[in-house]
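With one protein chain held back, the other chains of the complex are shown just where they sit.
Our next item is subunit A:
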Amino acid sequence: MDTTSKKMKWIVGFLIAIYLFAMFFPFLWILITSFKTSGEIYGDGAFRFIPDNPTLQNFITVIVDKGILGAIKTSLIVSFTTTIYIVLVATFAAYAISRFDFKGKNVLLGIILAVSMFPQMIVVGPVYNLFQDLGWTNSYAIILPYSTITLPMAVWILVTHFNQIPLALEESAKMDGATPVQTLFKIVFPLAAPGVFTTAIIVFIAAWNEFLLTITINSNKSYHTVPVAISFLRTQFEILWGEVAAATTIVTIPTLLIVLFFQKQIVSGLTSGGVKE
């Protein structure tokens, strides 16, 4: 018995090691490549683990010439504003759905769930036309259609969280004469803060990763977010892998930080969509 469980442990450990390696390797390889000279990337040194002549040239090119920091700035602006207004709007709606009784509640929930399942492609054409007519292309107005990807899941996660907060607290607040808005901000919000924060993280990541809307509506380079700017590094005629690697390394850092600091919230947000009862 003892030997089999020990064997088991070794097998599990081995499988985990393989898994971790498979997950990490692409990043590791990109990191290595970002320090290689192009001679080494395309020549004999292509598969060498330690660069012969480590260089920072790729990073300098990407930052100075290709303006990757500008894309990061655009992404930060877009993602932060999206997160703030989506979380605010979704909080009110989720509170109403969780606490009020009204006709068509299930219809509303059904629509929100259905929207989260739409292929994004279906809204892009009309939204593109709308933005053309209003002259909103190449602007930060792009955050408005971002609602189609972020709002349904924000409402969904928040409803789950609000449902876990006991009603009794609000009823006593109401008896003390608090208005619904006061109840929401003084009682529910502090209690729901972890849930709201979780939602904010998930919305932020979704906005940070958005690709289709930005590439169609904001064609101007100065409004390109990180994913779109990155995709333009790969042109048809030349692919400078050193620069691609350096850019990828740089833009992975914000994601890495978010994951390191907020992994508990991310996992809780991901799994509150219907797994937990």
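Following the convention adopted for this analysis, a contact is a pair of C-beta atoms (placed from the backbone, for glycine too) under 8 Å apart; a residue touches a chain by one contact, two chains touch by 3 or more; residues count from 1.
Keep in mind that, in the parts below, contacts and distances are computed from a predicted model.
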Exercise. Any idea which of "ABC transporter permease", "FecR domain-containing protein", "Glutamate synthase" or "Oxidoreductase" UniProt assigns to the chain that's been left out?
Worked result: "ABC transporter permease"
Seminar exercise, completed: Cross-chain touch to the chain not pictured, restricted to A:112, A:157, A:173 or A:192, is A:112
Exercise. Considering the whole complex, which of A:81, A:147 or A:182 touches the chain not shown?
Worked result: A:147
Exercise. Among A:93, A:178 or A:191, which residue is in touch with the absent chain?
Worked result: A:93
Problem set entry | Contacts of subunit A with the absent chain, listed as residue ranges | 12, 15-16, 19-20, 22-24, 26-27, 29-30, 33, 41-42, 46-47, 89-90, 92-93, 95-102, 106, 108-115, 117-130, 144-145, 147-148, 151-152, 155, 159-160, 163, 180, 205, 208-209, 211-212, 216, 226-228, 230-231, 233-234, 239, 241, 244-245, 248, 251-252, 255-256, 258-260, 263, 266-267, 270-271, 273-277
